[in-house]
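Sharing a structure below in structure tokens format, with a few things to ask.
The excerpt is restricted to a subset of chains, each kept in its original location.
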Amino acid sequence: MATEKDPESSLKLKLRRVIFGTDTPAGRYFDISLMVCIVMSVLLVFLDTVASVHERYGDMIVIMEWGFTFIFTIEYILRLYCSAKPLSYARSFYGVVDLLSVLPTYLALFFPGASFTMVIRILRLFRIFRVLKLLRYLSEGNLLLRAMMQSSRKVFIFFFSVSLIVVVLSAVMYVVEGPNNGFTSIPKSIYWTIVTITTVGYGDITPGTPLGQAIAAFTMLLGYSIIAIPTGILTAEISQEIGRTRDLRRCSNCLKVGHENNALYCDHCGSELESEL
Amino acid sequence: MATEKDPESSLKLKLRRVIFGTDTPAGRYFDISLMVCIVMSVLLVFLDTVASVHERYGDMIVIMEWGFTFIFTIEYILRLYCSAKPLSYARSFYGVVDLLSVLPTYLALFFPGASFTMVIRILRLFRIFRVLKLLRYLSEGNLLLRAMMQSSRKVFIFFFSVSLIVVVLSAVMYVVEGPNNGFTSIPKSIYWTIVTITTVGYGDITPGTPLGQAIAAFTMLLGYSIIAIPTGILTAEISQEIGRTRDLRRCSNCLKVGHENNALYCDHCGSELESEL
């Protein structure tokens, strides 16, 4: 019985290494071709929304969609089969996304509008970060994430203060400009204030009265200058993170860490540093 | 008499700890439910300006508005009652804002247009910073404020120079483009220059002549590049502030301060640092 189970578990193990792993050539090849399939299936959904493409290639796209759905269904079943704990995979974020990315095509047979939810497939692309791990891109991404974590409180305070200002400015603009100039309600006025303070400036709603234009000019100058605050916060944190991760060489003589990157000698005791970086 | 006064003052004291304090669970609970009431009452005023909502739920909103006003009136009276110095509370910024946030509903009985001033209630939200204090958000906010103070002179010089440039460019554009292209007056031309130099770009007024377009292009490039100046100033100051507040550990051997955050040993004398950070 042990011999009977061994081959099965060895097949499972082999599949698992290919499907879930990224450290074998087959695993990497599987991940990359999966990425290509996902990108292509999402591109198909996108192109199908263009009227001229839909008219011409609509039937072909439906067939290809079924093809991709078929591939993804098999992949999902294989993942369930070879996973060490199928249930915990099915409940995990990626497990749910994998299931949701095949369902829409089947559901669209019964509910025609369901095909748009196929866009959920794009979420599967986040798996690419696992492939990127191979390419050592992940540590750089982690550095950014750490810097963002470090600055999250300051950025939260910044955004909280900005939203209070936005709300007050919106109420003022609603009273000053009124519905005749497009400020039909305070929520719409908030939309305008955000369009203005972020310097997007669609121009679908613009102030018409001199006082409104003066307040608008003030809003713009405010938005133009406060962008410096989150930038300053993040820059300072990224600088710190880069400085922290760069040179952790420890002087073998005096134990000092944190020399400059191009240092040849310890800047305290003058003994030569090993270039193991 | 002292015994008669004690219970009363103990009630006052208890109320004061709940209403003004934030260090007891009851005080925190009171502050947070007050925040929720303020946000909801402001949201009501905002939604009431949407025509379709006003038609459908207008009556209900009026009733709820009165409910919130009733709550805030009682709160104001309680604050006056339990405050150690009622008069100095009534004259303080928050005291005036608290009064102004209940008056509009009563005034609207006699003057229909007064209800918009209810927006002043939003100013009460700044109280949230006191609640945030509990969550240690305030020190981060103070760091930002200190950095802004430090850079205020440089930023003032920057804005003063920019406004001189804006005025000169506006006068030139008024002469070049003239009223036919929407530059009906120099103040309007100043509005256009600010829209352009802050890279908002509504497009409600755009240059029509080749020379005007060339000057506009110059204005855009100017605005696009000078944003670097306030950003640079603030980033440098925030970096300094972060560096200053981070590692103030003093080496117990040589008394040096200002080591790097991850330093294990003093970078001057090599003795181990205490990790009390």
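Note that the chains are named A and B in the order they appear, and that numbering of residues resets to 1 at the start of each chain.
As a convention for this text, a contact is a pair of C-beta atoms (placed from the backbone, for glycine too) under 8 Å apart; a residue touches a chain by one contact, two chains touch by 3 or more.
Everything quoted here is computed from the prediction, not taken from an experiment.
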**Request:** Assuming 2 chains are placed, give the number of copies in the entire complex as this structure defines it.
**Result:** 4
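Criterion: only the chains that are shown with their structure count from here on.
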**C-alpha-based rotation, chain A on chain B, 0 to 180 degrees, nearest 5** = 90
**Complete:** So, in whole Å, the Cα centroid of chain A is separated from that of chain B by 30
**Item:** Interface residues, chain B side, partner chain A - complex
**Value:** 42, 45-47, 49-51, 116, 119, 122-123, 125-126, 128, 132, 137, 140-141, 143-144, 147-148, 155, 159, 187-188, 190-191, 194-195, 197-204, 223, 227, 230-231, 233-235, 237-239, 242, 260-265, 267-268, 270
**Item:** Complex contact set, residues of chain A against chain B
**Value:** 153-154, 156-158, 160, 164, 167-168, 171, 174-175, 184-187, 190, 196, 199-203, 206, 210, 213-214, 216-217, 220-221, 223-225, 227-229, 231-233, 235-237, 239-240, 243-244, 254-258, 268-269
